[in-house]
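What follows is a set of notes on a single structure, which appears directly below.
A single protein chain has been omitted from the complex, and every remaining protein chain is retained in its original position.
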Amino acid sequence: MAVVLQSQPFDPGQLLGGFCPNRRETGAVASFTGLARAEHGAALTLELEAYPGFTDAAIEAMAAGAAKRFDLQDWLIVHRTGPIAPGEAIVFVATAAGHRRAAFEACDHLMDWLKSRAPFWKKEHGPDGARWIEPTDHDRRDAARWDDPFFDTPAERAAQDD
Amino acid sequence: MAVVLQSQPFDPGQLLGGFCPNRRETGAVASFTGLARAEHGAALTLELEAYPGFTDAAIEAMAAGAAKRFDLQDWLIVHRTGPIAPGEAIVFVATAAGHRRAAFEACDHLMDWLKSRAPFWKKEHGPDGARWIEPTDHDRRDAARWDDPFFDTPAERAAQDD
Amino acid sequence: MARVLLFGRLADVAGWRERTIEAASLSALRTALATADPGLGEALAGPSVQAAVDKALVRGDAALTPASEVAFLPPMSGG
Partner (left out) sequence: MARVLLFGRLADVAGWRERTIEAASLSALRTALATADPGLGEALAGPSVQAAVDKALVRGDAALTPASEVAFLPPMSGG
C-alpha cells in the first residue's frame, strides 16, 4: 500500500511484476496504466505538476478509503510528475483482492478519482503552444458514479438513476 | 492481438512490460491477473485442462468480437494449463484503448467470459482429494451482463433491469 | 472409426482420455460408448455435456469418417 510520485519514467511491467508475487490468498490483481497520447502530433509533451506533501497525502487518504470499501488486500499507485513524452506512462494503479469484481471496481474507482479530483495540474505543450487541461464533464460524471454511499457498485447506482 | 495457452508459469509483469511500449495513441492499458489461491490450505494444486485448437480458437473469436465492440487497439490473453500452485498466475488479460472506460470494460468483459464460458476444465486438488470446479451462479450472472446486444455497458443494462 | 477425446470429469468417469472407436455416426458412437460403459453413457447423456466433431460444436447427429475427431465436453470453467 503505497503512493509514489516521481519525475523519472517508470516501467508498468516492472511495477506489476513486483506487485503480484508472494500472494497466497489473492485471486485477482487488476491494473491500469495511463499513457500519454501523441494526439496525432497535437501533443508534444504533457507536463504534470503536483504539490508534494499535499498531493500524495490526498491520494493516500482516498486509496485507504477505497481499500476499506472494496476490501482490498493491497494497492499501489505510482504517478509521474514533470514533463512526459507521448507513449510514456503517466499513472499506474494496481489493486489486489480475493475476487475479481472487487479488484476491477476498486481500480476503476481509483482511476476515476485520480482523473478528476487528484491534486495535479496538467499542461499540454503542442505545436501551437501550451494549454492547461481541466477535467471534462465526462471525467466528472465518471467520478460521481462512486459518490452515493447508499449504492455499492456502479451497476446498482445506475439501476437507481433511471 | 494474441492468445497463448502454456503449461509453463508466466510473469504478469513481463507480459505487461511487453504490452505497453511503443504506443503513441493509446491512452489506457487495463490488465487483469488471476492468481491461484491457497484457500488457507484447502487448495494444494489447481489443474487446468484445455482442448488445444478448440480452446484457443474459441478465445480468439470471443476476443476479436470484444475488440470490435469496445474499439480496442490491442489485446493479449495468456492462460496457463496443467498443474498450478497457489500464488501462481492462471490467466493474464491486457487491453489497450484510446480511453480508460473502453479498456476497463473490455478487460472486465473478457474475464467474465473466460471465467464462465471459455473451454477449460478445472480440478482442485486439496488435502481431502480432488474435485472439479464448475462456474458459480455468480460467474454466470457476471457473464450474462454482457449478453444483450441492445445495451452497450453493464451500467446501461443494469439501468434497464430495474 | 473416430478418435474420441474425453475432457474434465468425463475422463475420470471413463478412466481414459483418448481412444479410437469404430462408429459411422455420432449417435452410433454414443451407443457404443454406453454399451461398453453404462456409467460413461449416463455421464455423456447429460444436457450440459456438449459434443464437438473436428473441433466444431455439434447439436444432434453427425456422420463420422475414420479421420474424425470427436470430443465430449462437460461444463466449461475458465480462468
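Here are a few things to note about the model shown:
Note that the chains take the letters A, B and C in the order they are written out, and that residue 1 is the start of every chain.
In this text, contacts are C-beta pairs under 8 Å (C-beta built on N, C-alpha and C of every residue); 3 or more make two chains touch, one makes a residue touch a chain.
Since we're looking at a predicted model, the values are computed, not measured.
Here the chain not displayed is in touch, across the complete complex, with A. Contact with the omitted chain, checked across A:F10, A:W75, A:F104 or A:F120, is made by A:F120.
Residue-level contact of chain A with the missing chain is found at 34, 49, 51, 53-54, 57, 79, 90-91, 111, 113-123, 132-135, 139.
Going forward, only the chains that are shown with their structure count from here on.
Ranked by how close its mean Cα position lies to the mean of all protein Cα atoms, the top chain is B.
The mean-CA centres of chain A and chain B are about 22 angstrom from one another, to the nearest whole unit. Mean C-alpha positions place chain B and chain C at a centre distance of 27 Å. Multi-chain contact residues of chain C, defined as those touching 2 or more other chains: none present.
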